[in-house]
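Presenting subunit A:
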Amino acid sequence: MRADVLDALARHAATLDESGFDPRADVSVDAWAGLHADLAALGLEFSDITALDRIDAVELVCWLLSSPSEQLSVRTSCLNDRLLAPTLSDVYPPAEFGEREVYDLFGVVFEGHPDMSRILQPDDATTFPLRKSFELAETPW
Partner candidate 1 sequence: MSAALWLRTIVGLVALLALLAGVTLFGVWWERKFIGHLQRRRGPLHHGWHGLLQLPADMIKMIAKEDTVPTAADSLLFQFGPVAAIVPAYAALAALTFAPGIALIDMQHGLLYVFAWETMLPLAFALIGWSCANKFTLIGGLRAAAQLISYEIPMLLAALGVVLTAQSMNLTTIINAQTGWWYVFKQPLGFVIFSVAMLAEMNRSPFDLPEAESELVAGYMTEYSGMKFGFVQLAEYSVLLVGSYLIAALFLGGWNMPFLPASWLWLALKIVLLMTSTMWFRGTFPRLRVDTLTQMSWKWLLPAALVNIMLVAALALWLGPKVY
Partner candidate 2 sequence: MFGSGLAKGLGITMRRLLAGPVTELYPYDHKVLTPASRTFLAMYVNEEGGPACKACNTCIVGCPDHVLRLEKDPDDNRKPLEFVVNSGRCTFCGLCVENCPYDALHFTPDYERATYDRGTLIYHLVHEGAHTGEGDEPK
């Protein structure tokens, strides 16, 4: 891990865990946008943003590339009663679509996003299907 990246993580009180497959940094929702702005300034590239349903919260996972072969994940948790996170779309333009997808499938609203609307499901959809509470019905033959 690069020293300047470690600095940036420490500045935003992120906990770094390198025991898994790839290094992961956990950060609070409040520091989410600031940390990413710093990391982007250090030249890290955006790879993907997605989410995991942790039943009582939604974990946002953002994969960044420090070099073409090295990746790290930055994560934060949004509790179910406050599914709100600051947007990364001004730092990483591709995150615009990724965040819309997270909103569409998990229901996390990104503040400051230019167009927070459904992307994959129809505009009039009401469900957030990738939440574990949403169960699929088996269609009969």
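Candidates were picked such that all candidates are chains of the complex that A comes from, given by their letters.
We adopt the following convention: contacts are C-beta pairs under 8 Å (C-beta built on N, C-alpha and C of every residue); 3 or more make two chains touch, one makes a residue touch a chain; residues count from 1.
The model shown is predicted, which means the values in this text are computed figures rather than measured ones.
Participant: Could you check which of 1 or 2 is in contact with subunit A in this complex?
Facilitator: 2
Participant: What residues of subunit A sit close enough to touch candidate 2 in their complex?
Facilitator: 138, 141
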